[in-house]
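The other protein chains are all here in position, but one chain of the complex has been omitted.
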Amino acid sequence: MKTWKRALLYGSGGALFAGAGCSAGSSNGGAFDSNFAPGNGSTGSNASVGNGGAYASSSSGSSASLPPETKVESAFRSPVATGQVVWIANPASGRVAYIDATTFVVKTVQAGNGPTYLAAVPDPTDDKAIVLNVLSQDATLLQVHQGTLTTRSFPSTATANAWSVSTSGRWAIAWTNTRQVPSADPTQGFQDVVVLDLSTGADARPPTRLAAGFRPVQVAFQGDANAYVVSQDGISVIDLLDGPQPALVANYPLSAPPPPPLLDAQPPPDAGEADANAMDGGVADGGLGDGTAPAADAGADVQSSSSSSSAAGDVVPDVSFTPDGSYALVRQDGVPSIAVISLSDGSITTVPLPALPTDLTMSPTGAFAVAVLRDTSTIAVLPVPGIASAPTSFTTTTIPGEIIGRAIVTSAGDRALLFTTAAPVERMTVVTLGASPSYRTIPLHAPILAVFPTPDAESAIVLNNLTTPSNGVEGAFSIVPIAADVPANIISLPAPPTAVAISPLGDRALVAMRDDTSHTYGAYLANTSTREAALYTLASPPIAVGIVGGALAGYAAQDYSEGRITFLDLQGDGGAASARTITGFELGASVVEGSAQP
Amino acid sequence: MRLSLALRGLTAGLTLAAGAAAQSQAAPTSQPMPDLPQPADREAPSEREPAADHEAPAEAAPPAAEAPPRRAHGPSASVAPPPVEVTVGPVVPEHDRVVERPGPPGREVVGRLEVGYRGVFVTNPGYNPFSTQDYFSGASFAVSRALVAESGFSFAAGLAWDFGSSGAMSRGDSAKLEVNRFMVPLEGRLHAGAFGYAFVRVAPGIAGERVEISEASAPSSLAKSQWLFAADASAGYAFPLVPVPPRLGRSARLWLVGDGGYSWVADQHVSLTSSPAPGSAPMVNTIDLGTLGLRGAFFRVSAAVSY
Partner (left out) sequence: MSRSRVLLFLIACAAAACSSRPEYWNRDPSALATLGLQNAVALVDDVDHEVVLLSFGSGLTVAKRQLVSVGHNVVSETVSADGYHLFVLSNGDWPPRSTNDQSPSLTVVDTTGFTPSTPAQSTTYTMSEPFSNLAVDPQVVPGPRYAVAYQGSTTSAVFVDNPNELVIFDLAAPYAGPAAAKPNPVVRTIQSFGGTPQTLTFTPPLRVNPAIEPQRLLVVQTQIDVTLLDLDHAFDTVPRPEVTLPLTSATATTPVHPAAVAIDSFSTEPDDARIAIRTSNGTNVYTIAFGPPNPGVANDFTPTVNLTDVGGIPSDFAFVRTDAGLRLAALVPSQVKATLIEPDTSLTTDVSLTDSYSSLSLVTGAVASSTSADVALLWNGTNSASGVALWTLSNTVGQPYFSIRVLDVSQSIQTVADVPKSSLKVLQSNSGDQFFVLDLNARTVSPLRTSGTAVLSIAPDGKRVWAYARGLDQLASINFGTLNPSPLWTELPIDAVFDVSCADGSSQRVLFALHSRGSVGATLFNAIDPQSKATPPARLSGLLFQEAQ
């Protein structure tokens, strides 16, 4: 039975919360989607695209022949964690289990029929989560208040498979992430979204079903005022508060300039090429734990949820929103420019760039965006919102001799991590942004698969891409100091890494690995200060890791028929004493204490 | 208490019997009874015997003149006229009468042999292993001889042997009790003419009790034998059956005798063990069945022959 696994897999929804500065706090550094796990046949093919083995010999040559950069950080998902509680849905039993990470007590609550997609709901006092019941086509809001759990039901759509929740926790939108739909008919638009007001006050709006654009891939909020649905039709604007109920008020096209012809040397963009920036700054469904996001280039007020690939095969631009929701920046593959869309009126400003951008990243502060021009080993820093009025006001910084295809801006916005996943380059460049940018190149001793900076911007966890595993080594990750000029520590793994989570303080990180062939399962608890890592062997394949900040514990959700999760003491040393596994959520929740008999 | 009462009753009985005997000896001369049957009256005994006593029914009792004299039972016949009998109270019948013989000094031997059935109601718990009911039965044999007879009273003594046994399955084992009692019955009789007599009897003696249990786990049967002092005290009545009709006079007679009273045997502690066969392991424990007291009310029904 894969039900628990499935629920965990999709529990975090379709987008990764990347807003390190988000007031709600992000839960997850992300988790490898099972796409990366051998034998885990989920959607997408990021790993295959990103391996880049065919280009290993071109690391020192021209980058023009390189494939598109891969952005797999979004595939790193975790179960939903709120406060001290981890939520896991069981579609088979119709129940949702919530596990107290401090007491390890498991309880279950009856949801609808087929609870599958979970998302955490920010709340200052309570543990709240909302789950999509795919069979009964409704949603259940779960709220634990002072130990008592209550539920509320809401309508949903027939095809919804993702959540987007506003930072305040008031709004939740159930929508269909078409990138999670492996084979959609051309006539299937998946345009229905349901906007739910989770508040209980007198001014609470009724649940509202709206038709957004064709095949949504991303949903973002601007505070509690507006929501944006990114689709092939553009950006649909939902006014949440002005009317008696939410209403779709506008739809802005994503680009004014027609897309230029594709470069002959470039292969067609892969479906997994979607920009990680699109996830930046959003409250990912299921991403409201206490963990932190790997990248942080979204503003404080705008959160978006998206996925990184389109299973339907449609090319959807990489959209990033400014934190205040005034602008959206759009990058399209093969287009040597950035479109800046004013969300107030839909006007588009085209920012021509000297080369094709391979990545676009919004700073978490919202002050600028970074576009990476791999062909020239240059980054362009676009001031926001100034770039909208002065399209040429961006500045460029060239990193000579380095192939850089992607950029991730740290949470403080003062550094950018530059690297490439398209070539077997074993280096990463840290650029200190400012009036006089400087950079430092860090040798990593292995190509890069994904990069996860810590929230404190002191370190980063880098997953290495091993093209030719040997000697029992199937993968590796590196603990990379960003602020200090000390060597990175590469740790070889007996199984490919499958998930990463970073603690809110940035001092600990969890890296899960999984090899179903050799039945090698485990999770490394990395200390970013000492750059050491301790191995916890897991009893079953991990499918996600996460951090429960309230409990100072990490957890590794595993693929097990009865449901299994292992909690790891973040201060532990890898010994058994600092790990506690909970298996059989249904059974654990069924423990009943009788009544006293005087 | 019951024993003391029984003994007291026995003493009273003996006193009564002795008194009656003394009275019967004095009566013929000192207190003639005007209503005694005269010789002439004996021709019509049927009219007066019921009023006097029951010893001589009219048809059974021959006329005194025709009745053979008691001496006729002696070794030699006598030609003297028959004596005129003068009786006071019940008449000691011929068969129990001690007769002076004219010949050599001595008395005519009047003996009796009894064979009977004897049942004892035993309530002692020690008897439980040996019977499913509180009842012990046996045979009783006795011989006795009248030693003194006067005026309707007589005293006899004898020897008696009572044998009884009882057995039961107790706790899965066969338990058996055998008792042999050798008693000396001392009997005082109050005669009722030809219709027999009532009597009281005390019988001291000894009783041999043998207890045996066939216990499957024992090397052999567990048994114990012990002689104990015993005594009976009873009262009863002897009724002549033959000849019919009863008649006075000395002749062989068959009696039906019944008596009831209290039987007592001294207690014994029944602790059983077995003797192993040579070479076998000895039995080192005993089976303690507590105290057996074979006592209780009893009755006896006998057939007796006197001559």
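As written, the chains take the letters A and B, and residue 1 is the first residue of each chain.
Please note the rule applied: a residue touches a chain if its C-beta (ideal position, glycine included) is under 8 Å from a C-beta of that chain, and two chains touch if they have at least 3 such contacts.
Computed from a predicted structure; not experimentally measured.
Enquirer: List the displayed chains that the omitted chain touches in the full complex.
Expert: A, B
Enquirer: Which of these touches the unseen chain: B:114, B:162 or B:215?
Expert: B:215
Enquirer: Kindly note down the residues of subunit B that lie in touch with the hidden chain.
Expert: 119, 121, 123, 125-126, 128-129, 131-135, 168-173, 213, 215-219, 222, 260, 272, 274, 276, 280-285, 287-290, 296-297, 299
Enquirer: Touching residues of subunit A against the unshown chain: what are they?
Expert: Against the missing chain, subunit A presents residues 1, 3, 90, 92-93, 95, 100, 103-106, 147, 536-540, 561-562, 564, 566, 576-577, 579-584, 586-588, 590-598.
As a convention for this text, only the chains that are shown with their structure count from here on.
Enquirer: Just give me the whole-number Å value for how far the CA centre of subunit A lies from that of subunit B.
Expert: 123
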